[in-house]
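Data block below; observations after.
Entry: chain A
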Amino acid sequence: MLKINKINVFYGNLQVLRDVSLNINKGEVVAMIGANGAGKTTIIKTISGILKPSSGEVLFEGEDLTKLKIPKITGKGIAQCPEGRRIFPQLTVEENLLMGSYTRNGDKAGKTKDYEWVNSLFPILAERRKQPAVTLSGGEQQMLAMGRALMAKPKLMLLDEPSMGLAPMLVKSIYDIVKTINAEGISVFVVEQNAFMALNHSDRAYVLESGKIVLSGTGKELLDNSEIKNFYLGKKVES
Partner candidate 1 sequence: MITSLLSQQIISGIAIGSIYALIALSFSLTVRALNVIHFAQGEFFMLGAFGAISCYMLLGLPFWLAIIITTLVVAALGIALQWVFYNKLWKSHHVFLLMSTQGTAIALANGAMLIWGPDAWRFPKIFSENVYKIGGLTIPEEMLWISFFAILIMIGFNIFLYQTKYGMGFRAAAQDRETAQLMGVNLAVADSFVFGSSAGLGAIGGLLIAPILFITPYIGPIFTIKGFTAAILGGLGSIQGAIFGGFLLGIIENIVTFWISSTYKDAIVFLILILVLLIKPSGLLQKKTIEKV
Partner candidate 2 sequence: MKKIKIIALALVSAALFFIPNYSSADSTIKIGILGPMTGGSSMMGQGQRDGILLYIDQINKAGGIAGKKLEGVVMDDRGEVTMSINAVKKLLFKDEVIAVIGTPNSPVCLATMDITEKEKTPQLLMGASPKLTEKPNNKWFVRITPSDVIMASNFVDFIVKDKGLKKLAILHDSSDYGKGGKDAVLAKMKKYGLEPVCVESFNVGDKDFAAQLNKIKASNAEAIVLWGLYIEGAQILTQAKQYGVKLPVFGSSGVLQGAFLTLAGAAAEGLYIVTYFSADNPDPKVQKFIDEYKSKFGVMPTPTSALAYDCAVLLGDAIKEAGTNKEAIMAKLRSVKNKTGIIGKIECDSNGQLGQGAIIMQVKNGKTVVVKSM
């Protein structure tokens, strides 16, 4: 469904991604783990078109995304839940959700249906419908960001650090929701520092180090990998 072919990405003169290739199949949950600064967010930004690779291609259902403008890419069915949530603070919760369906012209019935569905996934959002989003707590904001992405009726959802800054309990419920979303047939690409959570909940995973993919395999395989245990899981396994 999504196939990334040997992309190289630069920030100015600094190369952030080197020959990164990966693919995500329909209905999969794919994780990417890596340390801070490894270039995880850069991959997300390259897929969504904010950054353009200097070489390589990003194919989504056979179409090269690198030549498209950002709003077009969103329209293709790729929704993003950016790092740090990036909700619109002064918009109400409801408006934030509606922002997600911005590119869906017409299809009023579908939008209403999705809105109901998102509200049933996150009942708290329905409760706070008329509040400005800035008044929400961190976990609620994460839910809002995910709900907003779902409103785009995506085929692929990009999740950037969903567990950042959240209590372990909340992280777990967030990943439960990822599972629910995936069960609806939506592919999920999740980028995480919290390797244990991500690997546990994904079908396959990649490990990124200094802009290069160093390992890949199924979630289970990687969880058992000794290097991964040492570098990424460390204490988290014990806890």
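The candidate set was assembled so that all candidates are chains of the complex that A comes from, given by their letters.
FYI, a contact is a pair of C-beta atoms (placed from the backbone, for glycine too) under 8 Å apart; a residue touches a chain by one contact, two chains touch by 3 or more; residues count from 1.
The shown structure was predicted, so the numbers you read here are calculated from the model rather than taken from an experiment.
Peer 1: Any idea which of 1 or 2 touches chain A in this complex?
Peer 2: 1
Peer 1: For the complex, which residues does chain A have touching candidate 1?
Peer 2: 48, 50, 70-71, 74-75, 80, 82, 86-91, 95, 98-100, 102-103, 134, 148, 152
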